[in-house]
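Removed: one protein chain of the complex. Kept in place: all other protein chains.
Chain IDs A and B follow the sequence of writing; residue 1 opens each chain.
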Amino acid sequence: MTPYLEITDLQVEFPTQDGTVRAVQGLSYALPLGRTLAIVGESGSGKSVSSMAVMGLHDPRSTRITGSIKVGGKEIVGMSERNLMAFRGADASMIFQDPQSSLHPYFTIGDQIMESYRAHHRVSRKTAKARAIEMLDRVGIPNPGRRVDQYPHEFSGGMRQRAMIAMALVNDPKLLIADEPTTALDVTVQAQILDLIADLQRDFGSAVVFITHDLGVVAEIADDVLVMYAGNAVEHGPVKQILGTPLHPYTWGLLESIPAVSGTPGPLHPIPGSPPSLLAVPNGCAFHPRCEFRDRVADGLCGEKLPDLVARTADPDRLSRCHLTGPDRIFETDILPRLP
Amino acid sequence: MLLYILRRLASAISVVIVTLVASFALFFLAPTDPAGVICGNRCTAERLEAINESLDLDQPALTQIGLYMKGIVVGRDYVTAGGVVTECSAPCLGYSYTLGQPVTKMLAQALPVTMSIVFGGAIVYFFVGVITGTLAAKHRGSPLDKITVGGSLLINSVPYFVVALLVALYATVLPTSAYHPFLDNPVLWASGLLAAWLTLGLTNAASYTRYSRASMIETLGQDYIRTARSKGISERRIVYRHGVRAALTPVITILGLDIAFQLTNALFTESIFGLPGIGLLTLRAFAQYDLPVLMGGVLLGSVVLVLMNLVVDVVYTFLDPRVRLG
Partner (left out) sequence: MSTPLLELDDVTMHFRIKGDGLFSRGTNKVRAVDGVSLTLQPGETLGLVGESGCGKSTTARLITRLLEPTSGKINFDGTDIAHLSERQLRPFRRQIQLIFQDPYSSLNPRHTVGTIVGTALRTHDMVPKSGELKRVQELLEMVGLNPEHYNRYPHEFSGGQRQRIGIARALAARPKVIVADEPVSALDVSIQAQVMNLLENLRSELGIAFVFIAHDLGVVRHFCDRVAVMYLGRVVEEGPRDALYEQPHHPYTQALLSAVPDIGVVRGVPPRERIRLVGDVPSPVNPPSGCRFRTRCWKVQDICATAEPELAIPALVRPPAVPESPATAVTPDAVSASVPEPAAAMSGQLTACHFAAPPVAPVVAQPA
């Protein structure tokens, strides 16, 4: 399967007065059509920054981007503003965390969807409006003919996010990037939106990048998972394996930190310390100062050499950036007995 | 909406009445001697008493206020000692002590002058300010931006009357300042006000550049601008359609209050350019203890202020759909 989105050795840096913020360092991944990749990580992991780069949304005056981002064969890094305009919203589109602030408060929902459609189609306002109503209907907004003329503040939070999704999909993009689309919503509404995204993806057959910090959401929506830490991917593979038998101590630490809603509540095992500043990422493996298992690797290797993101088991789809191998990785089994 | 405006008007009237009573108390009950001013140097005691009587100045304070208000609403008759009745039709604000003209008429002549100066100037500074401010925000950090910010700070740091004097002294290419009614000859009207507009426009444009720039920078950092970018629309459209629309709202609020303020404080501009507006009128009245004219000026000022506030609020509902009055 040829990937629709292919990122190779992506670096995103922001030069500041205090030094260079190395937000993404050497990220590589690929995503074919019809699959959902969840990018998981805490704040400052580079999950949002890398996705903004895919859309070409970073201000070139304040950002240094190197490496390659190919979407449907087009190279995004270094693309002219003119070509980016044609690309954004047509080949790839994005939905954001807070639908309240992401919609323009002064324009009607219909206006905003129509604008997106007419940016890429030479059609009359009337045709565009019919299309907007059709999309609102498709994302489950009741009474779309009336709703199309309303303003965002007349919509509830869940309805606004539906409208955002309608706007993002109005040009049938092949790639949808959803940046924490349900974080600002209540759980019962979050469940509706997750169902909707999964449902639309089945229909449209697009590739979806779903950025989240919530591993429960990952379990519900993702085919594959990419775990990021301090600007780099530390683990990549199918959702079942990553959440069931993680290969990287950071993934394991995250799983151990979440209090579950089901099963027997056990004690939480938080990861000690806090994530590093992106101005001064530790040498070697960025996670090693917080890693409980670094002593299992000989010669202090973790503090010196950054491990590669490669397959470390027989399964070629499972990539991990950790020096630990074979029987040393016993943490992978620690999790299983406590499963509900 | 209509109901809201009516309610606001009712509340506005109460504000105006309070202003009226307070200023009446300050001016008319002060230890001044209006009759003496009217009577002049060679004044007899009888004449003084006659004047006092004809102006109802011998009445108790409450009665005077009542008469004054009655004059505004239904008009009022002044009866001189000789039995001559002068009818002052509503809205009657009395007669100027020094010129003998009805105050209403004087204000009605001066108001168009001031309005012409202020609104003309406002158009200049609003458009110049918003355009340069938006450009500066769009190219934030560029030399253009730095020159704009520095220039506007410089202009703002020079006192207004200095700028006005400089324009009056050096901009001799401009037509001579004079007021011609718009309806008589629009070209003369405009050319006579040009110098005043430029002065008012130049100094205030600097402030409006800074307001618009700050507001625009804030707007361009909003999430919905990022959304607009992600839709693939042009940067020009993002700035001028999505950005300006939202960035202008707070600037327009300031504009409304500025216009109200300038309508009542166009003193410098009027006196430097010799334009017979409200500011000049009240200044003269002040110098001559011409209390009815002063009182009329204050009253007009409070009406303008209250009305402009209402206008700003109503305009706001058209700009921002989230704001609903009622």
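We take it that contacts are C-beta pairs under 8 Å (C-beta built on N, C-alpha and C of every residue); 3 or more make two chains touch, one makes a residue touch a chain.
Every value quoted in this text rests on a predicted model; they were computed, and no experiment measured them.
For the options A:30, A:57, A:130 or A:260, the residue in contact with the chain missing from this view is A:260. Contact with the omitted chain, checked across A:127, A:192 or A:313, is made by A:192.
For the chain missing from the display, the contacting residue among A:217, A:247, A:291 or A:309 is A:217, taking the whole complex into account. Although one chain is not displayed, its contacts with chain A can still be listed: residues 42-43, 156-159, 186-192, 194-195, 213-221, 239-240, 243-244, 253-263, 265, 267-272, 274-275, 339-340.
Please note the rule applied: only the chains that are shown with their structure count from here on.
Averaging Cα coordinates per chain places chain A and chain B 55 Å apart.
Residues 141, 222-224, 226-235, 242, 245-246, 319-322 of chain B touch chain A in their complex.
Every residue of chain A that touches chain B in the complex is listed here, in rising order: 55, 57, 61, 81, 84-90, 93-94, 96, 98, 101-107, 115-116, 119-120, 151, 153, 164, 167.
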